[in-house]
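Of the protein chains in this complex, one is absent; all others appear in place.
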Amino acid sequence: MPLLALLILIPAAAGLACLPARSPRVMSALGVLACLATLALGIALLGQVLDRGVVTEWNEFLCADALSAWMVLLISAVSLGAALYAGRYFQRDLDAKAVTPGRVREYFVLTPLFVAAMFLVVLANNLGVMWFAVEATALSSVLLVALYNRQTSLEAAWKYIILGSVGLALALFGTVFLYAAAVGPAAVGKLPSFNWSHLITVAPQFDHGLIKVAFVLALVGYGTKAGLAPMHTWLPDAHSEAPSPTSAMLSGVSLKIALYALLRFHILTTACLGPGFSGHFLLGFGLFSMFVAAPFILVQKNLKRMLAYSSLEHIGLICAGIGINTPLTIFGALLHMGYHALAKPVLFFAAGNIHQTFHSLKFRLIGAGVVKVLPVTVLLMSLAAVAAIGLPPFGLFVSELTVISGALAAGQTAAGALIVVALVASFCGILQQLTRILPGARNDASAGDARWTDGVAAMVLLLGGLLVFSIWLPGSLQEIMRRAAAIIGGKG
Amino acid sequence: MTMNAPTPSEIGSQLITFCAAGMLVFQLLLVVQRMLLTNIRLFALQSLLLAAIAGIVGFVNNATHVYIVAVLTLIGKVLFLPWLLDRQVRRIGITQEIDPLFGPPTSMLLCGGFTLLGYVVARPFTALERLGNNTLGVAMTLVLTGFFLMFNRRKAITQVLALLTVENGVMLAAVALTTYGMPLVVELGIFFDLMVAVMVLGILVYRIRESFASMDTSKLNQLKG
Amino acid sequence: MNLNPLAIVLQTALLLALAPLMSGLIKNWKAKLQNRRGPRIWQPYADIIKFLRKDMVISEHASWVFPVAPYVVFISALVAGLMVPMLTAQAPLSLFGGVLAVIGLLALGRFFLALGGLDPGSAFGGMGSSREMTIAAIAEPAMMLAIFTVAIGAGSTDLSHIVQASQGPMWNMLNPTHAMAFVALFIVLLAETGRIPVDNPATHLELTMIHEAMLLEYSGRYLALMEWGASIKQLVLMTLLVNVFLPAGIATEASPGALAVSAGAFVAKLLVVAAEVVLVETTNAKLRLFRVPDLLSAAFVLATLALLSTFLFK
Partner (left out) sequence: MPYNMEFSPGVLLALALTGYLLGAAGALALWKRPRAARWWSFGGAFVAATCGLCAAIAALVQGADGSSWSVKLPQLMAYLPMDIPMKLRLDSLGAFFVLVVSLPGLAVSLYSLGYARGFEGCRSVAALGALFNVLLLAMTLVFVAGNAFLFLIAWEVMALSSYLLVSFEHEKPETRRAGVLFFIMSHIGTGCLILGFLLLFQATGSLDFGQFHAAGGGLPAGKRDAIFLLFLTGFGVKAGIVPLHIWLPAAHPVAPSNVSAVMSGVLIKTGIYGMARVFFDFLGAPPNWWGVTVLTIGTVSALLGVLYALMEHDLKRLLAYHSIENIGIILMGLGASLMFVHSGHPALATLALIAGLYHTLNHAVFKALLFLGAGAVLHATHTRNMEEMGGLAKRMRWTALFFLVGAAAISALPPLNGFVSEWLTYQSLLQGFGTTESLIRLMFPISGALLALTGALAAACFVKAFGITFLAQPRSESARQAQEGSRTMLLGQGILTCACVFLGLFPMLLLRLLDPVTQQLTGEQLSGQLTTAGGLVLSTGVPGAGTISMLGITVAGLGLLVVPLVLWLAFGRRARTRIGPTWDCGLQGLTPQMEYTATGFSKPIRMIFKALFRPRREVQREYDFSPYYATTLRFESHVEEVFQTRIYRPLNLLVLRFSRRLRALQAGSIQAYLIYIFITLVLLLLWTL
């Protein structure tokens, strides 16, 4: 069974199938089914990769190693959560006349395509293909960001697409340089393959100058898409203006997808130049992102923007962990990727409920005592927040600790200290901001049409997964992550 | 000192160098020119030169798929996109760019600097170029100046245009650096993406215009902090 | 170290008997110095017996703390007295605690005295307690430092050891350390026993009294215990002062002769201190409450100097 092809085709098909569909219920059902299917496929893929190391299809057009498999799992898990959440969410929007049915269809058509594009990114063997898959994710999600057609959402979408395209143009430039590097050692006259499986073998012979420029361009390019400071400026806008399920997917996976693309370059660069060069850049940008995020969280006025900045914080941590480039830190970074992918969507879902109930995301306008109106949502949100600010029993505490201890074990004491400082700062920010709205008294029980079941299924699913995997991680996952870490660490 | 007949590859590289220079010139004109329609024309001409370069490359080391690239460029960037943008501009009815960030003199000065930077960065790799000389430098310059154009102008259309010139630069680099351009599948993907991107951008520009009654992107500044 | 019941009984009797005498003596001498006839020396005994005979009026607002307080004040002073060497260098209860215990017990008494003052809910009582506790608090560090100075010298907080250690060939008063510590402790004594210039034991002007204000609601038996306790406390502090700083003549073994000598010496020394108190009281005016800290901080500074000198003049 062509796993990889199906992984890409099923969501694409589901998206196209939504074109003729009438009722939102049917469409969301289609989405959920597709995501369930991809999740199953992802798990199957996990098994195969564990057996055979690398899985390839369509004469090596598609290829999946441990790293890809890990990303596949993240994508399918988060998109499943989003699909579960989306149905009721848009139902409420339709009831409130916040969107037109046409736009809802737009969502249900584009989201699966978005997912398919992300799958293509991680499964493409050819780095050029990977590039245009990333571009495809941008193009398929930009209209989702603009879904509400408010002035602000259009602005966000415009910034997203313009900055994204510029970044990707640079990424393409980087890809070209990489290809040139690949051509270099190849014999004149014949077109060399641009496949990952080929490149990784010839990487050591690359021309150093070319690979350096290639990596730098890719860093700026894909870094823009991954939201590394100072290229992150589109991130809070897009995350705050998009409908909550989309925000969840953007912050939950799409950032990490761009990071994945960057990682491929990082691996090749490391293989060619040794660990120093690209690693230091990743570490630097990671730390910088963390320190940019913290103050913005501290004085943030808007719930979803705050969540977006916290995503920036986490991406920074992941980036730094990989940059330090020891097995421990890379493992911790991958672990963090996974946990963050499970925790952050829950926060965005809860934010969505709050938005639909109080018709605003501004802390000031929401006011204190949300718990009196949306007890269940607040409970789940608090749990997710506890996870996101890195407290036990949730795994982010462990992964953060792993990264920091890895940093110290690698002698990067300063980096470790800086990470701790940034984490503490953002902790203070998030705690203080959420305390402004979640607890407290409220006299107007303006429950709106909120039902306690809104989006609970999705949130419970993700949180449950997070809690279980925090305490007990199946051997297969541990193994896949170890191998992925080995690939990134250049020992794969 | 005897004059022996130049090989086709030498002629090819001469031509390529010439065309590249032309692209650079058009780029600089773009930077100073304010009339939107003229800008579109200039872009079309630039793309034409790019197509020509692709054609020459294809001819010189008779690689069929590079011809395809040339053709695609011709259809897409020389004919279709300019036509599309032209239609947009006429529909919107805005003819020229008002108050860019930097005035023409400053812009020229800066672009000079970027050209310098481009060449400096490209210098180490001139050895790798098999056709033309310093085409890579030109490409780098195109990317940088295109970038500059992007944040120098405020009209959405101009920004799209600038993005496309950046794209041109990248493609030029592809040709210059790798003799054959990228593998066909990649080229196709890039082309396809470009088309979709412009479509999407068009949709957005349209929506922005109807809700802001303008396509001045500097009005898009409500999202802060 | 064993407990000698006889010694305990004797010293208890001595404390009970001598305490009122001292306050009577001081009152009388003061009057003499101010050209008044003044009360008889024995007057305090008569007062105490009178109080014991009288009925009691207890405030309607008072709780169970009110009747408990006098006993605690009286007993704590008495127990403290049993830890201070009076006639013999070996204090009867020195096994149960040294100077720190003495300070602690006096604090216990003060604690309940202040509560007793607050209990009936009259403003005077509250004022008295407040001031009493304040003054005691700022007197404490000076006292402790002075004690530390001698304790460090003797390497012990056990008063018997201190006395024996400071006994010896050299005449301790000449030692600057001891001199300064003595003065510091003397000032503390004035504060602790409610003497001019800190408090005026003779006044009943509402706004100037401290100790008397707390006793205002007490009558009869309780008042007797309170007054007696206060005078015992005064005697204890004086004894501490004299026997620690000029232990000359104190009996080291319990032979009748030695005891007689030390009794004489002890009374003589007490009279000297009493005379000093009288002099200070008659030559000084009562300080404003917020000037008292200056006096006590002076004591603190003296004590600190004393401490410094322990190894300046080594």
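Order as written gives the chain letters A, B and C; numbering starts at 1 within each chain.
The definition used in the following text is that contacts are C-beta pairs under 8 Å (C-beta built on N, C-alpha and C of every residue); 3 or more make two chains touch, one makes a residue touch a chain.
Here the structure is a predicted model, which means the values were calculated and not measured.
Interchain touches from the omitted chain, evaluated on the whole complex, reach A, B, C. Only one of B:7, B:106 or B:218 touches the absent chain when the whole complex is considered: B:218.
Contact with the chain that does not appear here is found for just one residue of C:44, C:97 or C:247, C:97. In the full complex, subunit C touches the hidden chain at residues 1, 8, 12, 16, 49, 52-61, 63-65, 71, 74-76, 78-79, 82, 93-98, 100-101, 103-105, 107-108, 110-111, 114-115, 118-123, 125-127, 129-131, 133-134, 136-145, 148-149, 151-152, 155-158, 161, 216-217, 220-221, 224-225, 289-290, 293, 300, 303-304, 307-308. Listed for subunit A, the residues touching the missing chain in the whole complex are 155, 158-159, 162-163, 166-167, 170, 209, 212-213, 216-217, 219-220, 224, 230-231, 233-234, 236, 281, 292, 295-296, 298-299, 327-328, 331, 368-369, 371, 386, 391-393, 397-398, 401-402, 404-405, 408-409, 411, 413, 416-417, 420-421, 423-424, 427-428, 431-432, 435, 439-441, 470-473, 477-478, 482.
Counting over the whole complex, subunit B has residues 101, 117, 120-121, 144, 147-148, 150-152, 154, 217-218, 220-225 touching the chain that is not drawn.
Definition applied: only the chains that are shown with their structure count from here on.
With chains as nodes and touching pairs as edges, the resulting graph is of another kind, matching none of line, ring, star or complete. Of all chains, C has its CA centroid at the greatest distance from the CA centroid of subunit A. The innermost chain, defined by the distance from its C-alpha mean to the mean of all protein C-alpha atoms, is A.
Which two chains touch most often is answered by the contact tally, and the pair is A-B. Between subunit A and subunit C the centroid-to-centroid distance comes to 78 Å (mean Cα coordinates, whole Å). In whole angstrom, the spacing between the mean C-alpha positions of subunit B and subunit C is 101. Touching subunit A in their complex are the following residues of subunit B: 61, 63, 121, 124-125, 128, 130, 143, 147, 150, 156, 159, 163, 166-167, 169-170, 173-174, 177-180, 182-183, 185-186, 189-190, 192-193, 196-197, 200-201, 203-204, 207-208, 211-212, 217, 220-223, 225. Across the complex, subunit A meets subunit B through its residues 126, 128-129, 131-132, 135-136, 139, 142-143, 146, 149, 151-152, 154-159, 161-162, 165-166, 169-170, 172-173, 175-177, 179-180, 183-184, 188-189, 191, 193-194, 207, 209-210, 213, 236-237, 240-241, 296, 299-302, 305.
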